[in-house]
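Take a look at the following structure, please.
Note that one protein chain is taken out, while the other chains of the complex remain in position.
Letters A, B and C name the chains as they come in the text, with residue numbers starting at 1 for each one.
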Amino acid sequence: MTIRRRLYLTLEPTEKGGVLERIFEFFLISIIILNIFAVILDSVAELRSKHDALFVKFEFFTIIFFTLEYIARIYSIVENPEYSEPVKGRLKYMRQPMAIIDLLAFLPFYFVFIDLRFLRIFRLMSLFRLFKIARYLHALKIFKRVLTDRKEQLVLSFLFILFVLTIISFIMFYAEHDAQPDKFSSIPATMWWGIATITTVGYGDMVPITALGKFLGGLFAIAGVGLLALPAGILSSGFFELLHVDKSKEVKKCPHCGKEIHE
Amino acid sequence: MTIRRRLYLTLEPTEKGGVLERIFEFFLISIIILNIFAVILDSVAELRSKHDALFVKFEFFTIIFFTLEYIARIYSIVENPEYSEPVKGRLKYMRQPMAIIDLLAFLPFYFVFIDLRFLRIFRLMSLFRLFKIARYLHALKIFKRVLTDRKEQLVLSFLFILFVLTIISFIMFYAEHDAQPDKFSSIPATMWWGIATITTVGYGDMVPITALGKFLGGLFAIAGVGLLALPAGILSSGFFELLHVDKSKEVKKCPHCGKEIHE
Amino acid sequence: MTIRRRLYLTLEPTEKGGVLERIFEFFLISIIILNIFAVILDSVAELRSKHDALFVKFEFFTIIFFTLEYIARIYSIVENPEYSEPVKGRLKYMRQPMAIIDLLAFLPFYFVFIDLRFLRIFRLMSLFRLFKIARYLHALKIFKRVLTDRKEQLVLSFLFILFVLTIISFIMFYAEHDAQPDKFSSIPATMWWGIATITTVGYGDMVPITALGKFLGGLFAIAGVGLLALPAGILSSGFFELLHVDKSKEVKKCPHCGKEIHE
Partner (left out) sequence: MTIRRRLYLTLEPTEKGGVLERIFEFFLISIIILNIFAVILDSVAELRSKHDALFVKFEFFTIIFFTLEYIARIYSIVENPEYSEPVKGRLKYMRQPMAIIDLLAFLPFYFVFIDLRFLRIFRLMSLFRLFKIARYLHALKIFKRVLTDRKEQLVLSFLFILFVLTIISFIMFYAEHDAQPDKFSSIPATMWWGIATITTVGYGDMVPITALGKFLGGLFAIAGVGLLALPAGILSSGFFELLHVDKSKEVKKCPHCGKEIHE
């Protein structure tokens, strides 16, 4: 086996991986998780000022590591029949969402050593490091598939929620604006109340105080339960179908002739 | 094809529309969406004062456009076999909810140029412009059909919720009124707490403070989950049936012997 | 037909009622609903002081009416085969929950004219007038049947929720008591937070402020979703079964001998 092939098999997560692949996978996931912790803990002011040197060192190590990982992936991807052409195949792979995330997880950070003025933007860029774990998150695949299967229905129900939200916010704005001009200041501002109510989050930072506002708000709160039953029902049935698909794949037999029926 | 027929086919949204119909549909939806945005943004005080001239111009254009659209619809509707009679058919169409919304989306606004004192009422009237999008909202049809199919059950569960809400508010009023006479001031006022609790919105603007009130409130909060499981279950099963009805209605045939299989 | 029999048929709500029965039913429901409104509006201080004379007159009328209704029911109930014995049957009927509610809806109010000191207790007694509507609330029957069918499972899940609630409140009390001794003052006090969290009501009057409290509280909030999925699932499946029971009652046939199978 060539080194390139060995590299490819090591980097690509497969069902039955070899020892080397498992070790690398464990190591990569560890680095990503450590990075996620670093991103999270770096936002805590006390920790950042205290362990600044440690964060910088780990940052340095991460950039090098992610760069090497990216180069290795681009180098070895031609072993995959889908991306077998040396130039075209590699460019095609580089346009894949996961490859773009991999690139953005290290590339912008080289500039942090050149110009510190854009530190804030670099911090936002570390979001891509969080997304690197997505390659290993199986639940994401289930979620993605349900979202794809039910895309049309979900878009329709999202538009419908948006429509109802606008109507509700329109009415509540006119009901509450005079009593609370600073809180129910505009329809977009009232939408914040509308979302908090129909999702039943109910922060309580915006609450109707007039009798009319409370009456309408109460009706909308009850209606909200029905409204969100639409996407929740779509998602639930989507998950249910996906999770039970193996069972329903059982081979059925025709009761008349006894032969198997493949649907 | 007569102009009237062409007009009718252009205005009426059908499954397989021609190019002209699609262009008009796209244009009309754009105008409506722009109007929705105008209604929303007009409520933001800073934007209104700043871009007043623009809003007035767009308002002028909208009124003319919606008037012409309405006249065209009334003129061409006789092409529809359901409304074929020149006078009776047109009057019948004008009584349809969508036609009334179309009319109210422009007619009252002619008076805004005559008398500005009723500006507030005109603003409320712009709600009908939001509703014009309903013609193109497919999720609304699904929702409407589920509501129609389960009407009786939903009305019953709504009455039941109202009944339980009244009982809960009655009890909580007597439990909390003495401790918080300004908040739990009456049974209708306590219903606001009741709705926020059984829908689990929980704004927090009204919260029991006595031991008895908290004990009863806690019981009602847990019971509320069960209570709203009633309409949520009805709606969920309604959506489920509607979304799966096509699949289950197909008659299956054995591919070997050709006979139908009724499971 | 005797007067007693006619009276019985008029009072008892049946599927296919005669004209007299329908008129009486409509009249009785109207009186009850007016009473519900009276009970609710009587709690609004401004309305009570303003329309005091009206409330007293309506109260007087209601007591007389409910008394006559009760006497008529007791007199005519012997027409029902279940309560046919003149004394024993009537006493058996008087022990039925609905008959007790009917009695308590008027009897205690005779004393209000004798001694006004117990006005508060009389007000609480008017709860029984709200419950009189239960006879005509069909959704209540569905709810009652689901509660009866799933009684054991619901009691078990209620005990389980109580158990988890106690454990959660125990832990949160020790996590937050030192930081907020006035809010998380005891385990029973912490249970109020626990209920608000696991039902996702989240009033916000009690919120953990320590890092440990927030970490544990966050875990409990997520776990709460799973916890209440237990009774919600039991109730949902109960409603589903009840609402679809007619469909499943379709006669099935044995595929071997073709005869009908009554399960």
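By our rule, contacts are C-beta pairs under 8 Å (C-beta built on N, C-alpha and C of every residue); 3 or more make two chains touch, one makes a residue touch a chain.
These figures come from a predicted structure and were not determined experimentally.
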Options C:45, C:147 or C:225, residue touching the unrepresented chain: C:225
Contact set of subunit A toward the excluded chain (per top definition): 36, 39-41, 43-45, 123-124, 127, 130-131, 133-134, 137-140, 142-143, 158, 161, 188, 191-192, 195-196, 199-205, 228, 231-232, 235-236, 239-240, 243-244
Where the missing chain touches subunit B, by residue: 200-204, 263
Contact footprint on subunit C, counting only the chain that is left out: 153, 156-157, 159-160, 163, 166-167, 170-171, 173-174, 185-188, 196-197, 200-204, 207, 211, 214, 218, 221-222, 224-226, 229-230, 232-234, 236-237, 254-257, 259, 261-263
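Heads up, the rule we're going with is that only the chains that are shown with their structure count from here on.
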Chain pair equivalent in interface to A-B, over half of contacts matched, among A-C or B-C: B-C
Superposition of subunit B upon subunit C: rotation angle, C-alpha, nearest 5 degrees: 90
Farthest chain relative to subunit A (centres taken as mean CA coordinates): C
Inter-chain centre distance, subunit B versus subunit C - centres from mean C-alpha coordinates, in Å: 31
For subunit A paired with subunit C, centre-to-centre distance based on mean C-alpha positions, whole Å: 44
Contacts with 2+ other chains: residues of subunit A: 200-204, 255
